[in-house]
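For this depiction, one protein chain was excluded, whereas all remaining protein chains were kept in their positions.
Here the chain labels run A and B in written order, and each chain numbers its own residues starting at 1.
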Amino acid sequence: MTSRVLRSRRNTVIGIVLTAVMLFPVYWMINVSLTPQQDMRKSPPDLLPLHPTFTGYRAVLDDQLPYLWVSLLIGLGTVTLTLVLSAPAGYALAKLRPRGAGLLGLLLLIAQMVPGIVMAMGFYGIFLNLGIMNTWWGLVVADSTIAVPFGVMIFAAFMSGIPDELLSAAKVDGANLWRTFTAIVLPVSRNAVVTVSLFSFLWAWSDFVFANTLDAGGDMRPITLGIYKYIGNNNQEWNAIMATAVIASIPAAVLLVLAQRYVAAGVTAGAVKD
Amino acid sequence: MRISRSAVSAVVACCALVGASACSGSGSGGGSSSGSGTYTFWDPYPQFDSSAAWAKLVASCGTQAGVTLKRTALDTTDLNNKALLAGQQGSLPDLMMVDNPFVSTLVQAGVLTKTSDLGLDTSALQKNIVGAGTTDGAAYGIPIGANTLALYYNKTILTQAGIDPASVKDWASLTAALKKAKAAGKKGITFGAIGTEEGSFQFLPWFWGAGGDLNKLDSPQGVAALTLWKDWVSQGLAPNDVLSNTQTTSWQEFATGQYAFGENGTWQLANAEKAGFDYGIITIPGQNGGSAPVPTGGEFVTVPVQKDTSRYAVDKKIMECLTSNTNFLSTDTTLSYIAPVSAVQDQQVQQNPALKPWVSAIAAARGRTSGGLGTKYPVISEQMWTAVQGALSGGKSPQSAMEAAQKGVASHQS
């Protein structure tokens, strides 16, 4: 028992060290966001922001906070749309063996290779014609194109691991395909749901290309576009650019930590229940 | 000024490859037809939000012309890309501020209206500034102002190292000054030699200062300019990281107070005041003395081609308003540009004597696409910055780098 506690404590320490190493660049970004212009290229660099300047943060807090809500809205919208589209498709590919599934799989693969800028330029024409330029939900549609092929492939990979017996049993119990999907497949695939949600949220949150091409003139713009304000015509205000990134990532990071805790708890509970 | 932000623009225009969308022809002129009383306006000044003086000026020019002017601000590179895309989709704005070296590309794409067709006259403006927006003798826009490059120097270091800035008259005396600074334990000079248009912009004063001709990159003059830079880097008079320096990061280096000289632009004046040390400005010397010709930066107000030609009358009014002498003064003060009209330049110097060296630098400046180069310039420029990168990173001699560049230009044109 004590050795177990000891080991757990040792793991925690190692975990903290690893996380610290991983997040060093993030720390460095924060450090830069606090560094006055004249010290940014100081050699050797200051390891700690000893003479912090908060001008970047002040500017960002004054200008950018409303955009956070838009980013959140777009992120959650993208998660929803991605799940709705990709979970049933992943199930079909993994378990229903439709003819032409291989071809569809390849198409999904190719779809992911289309560079973002090409997609964005394609959307430009499509959005103009549909009249959904500069709307936040148009951006949700665009952002989910990054995540949908990913989602389908992840769901297919995870759902192919569900034992067929489980599904046959449901069939014997008289459940139709849809019911089998919602009552058995989805709950068992909780991990895949979490993974896909996580990445679709992250992609939408940090997207720049689509936002810039399709929503630059909109009234509801995500926070990534806020960085623009600090990109002068000849000069970049790196304090403020970095500060925007820091401020934009704090609420999302909190959300992630909470979600992970919830999910971790849910998965354990689920495992017992199953 | 086109300059920088390429890093940002990279992400902006993100991801690679190819472009374009299309449904060509099916676009119905979305941007400009959003209501007869509403006109659209694009500019590359995202740093100015709706509360900025510039935004208010744009709005008031619209009001004076009897319409609502809706402004959208985009990063320069992004604005360039979007202009081509919007041209394809027929959704160009009514007015657009275009970075000067991109004007000729847009003219070639057939999306800009001749200024004379609008009934506007550019003869009162300084010739060399208008030149960047002129193709085959026709002007395609009115410059809002111009900026350019000069050498900032750190007075403290120069005093310490015993350098008299007035003694820097040609390349030899400049190199001697850099050596003195290094001997005094400081660093010599910093500039931006990044592999983008920005790198070419920074290299041009030296290239032209040696008497180089963009039509012949591998001339002895061109090679001499590249040799100068390469020697500075290899002798430690300039840091190795100039290779990845944008003009902003190069400025950050100068702002550390460790560098004797920094090649940078008009727009850094405000930052120079905040740098915390005394600074001075001299024009960039030519190889054998005199001021080197410097490239002009800055945007043009242009009117993209519209299906509905009746809109031009209002466009003209708005353009006249934006380029009136009074508005030149306030706009160019905000942007830290030099006005394209000598009367306004005088007023600017009166307001701020520090602008004096810049006004004379602008007088000797050239447009990058001037001299009939037009869309040949982008091709030449790309080869030129590639040569600079190749030579400075140690891989190639200046001679062979420039020869390869000239070959690259030739093969592109064949």
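Criterion: a residue touches a chain if its C-beta (ideal position, glycine included) is under 8 Å from a C-beta of that chain, and two chains touch if they have at least 3 such contacts.
We adopt the following convention: contacts and distances are computed from a predicted model.
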From "Cytochrome bc1 complex cytochrome c subunit", "Acylaldehyde oxidase", "Carbohydrate ABC transporter membrane protein 1, CUT1 family" or "histidine kinase", the UniProt protein name for the chain not displayed is "Carbohydrate ABC transporter membrane protein 1, CUT1 family"
Cross-chain touch to the chain not pictured, restricted to A:59, A:76 or A:118, is A:118
Cross-chain touch to the chain not pictured, restricted to A:92, A:128 or A:214, is A:92
In the complete complex, which positions of chain A touch the hidden chain?
-> 7-9, 11-12, 14-16, 18-19, 22-23, 25-26, 28-29, 32, 41-45, 47, 84-86, 88-89, 91-93, 95-99, 101-102, 104-115, 117-119, 121-123, 125-126, 141, 145, 148-150, 152-154, 157-158, 160-168, 171, 177, 181, 188, 191-192, 194-195, 198-199, 202, 205-206, 208, 224, 227, 238, 241-242, 245, 248-249, 252-253, 256-257, 259-261, 263-264, 267, 271, 274
For chain B, which residues lie in contact with the unshown chain of the complex?
-> 2, 6-8, 10-11, 13-25, 77, 80-81, 84, 87-88, 101-102, 105-106, 108-111, 194-197, 239-241, 243-244, 253, 256, 375, 377-379, 381-382, 386, 389-390, 392-396
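As a working rule, only the chains that are shown with their structure count from here on.
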Chain A and chain B: spacing of chain centres that average the CA atoms, whole Å | 37
Along chain A, where are the residues that touch chain B in the complex?
-> 37-43, 63, 115-118, 120-126, 128-129, 131, 133, 208-209, 212-213, 216-217, 227-236, 238
Per the touch rule above, chain B residues touching chain A in the complex are 1, 3-5, 7-8, 11-23, 26-28, 30, 44-47, 49, 70, 72-76, 78, 82, 85, 88-89, 91, 147, 246-249, 251-253, 255-258, 265, 267-268, 271, 274-276, 297, 299, 335
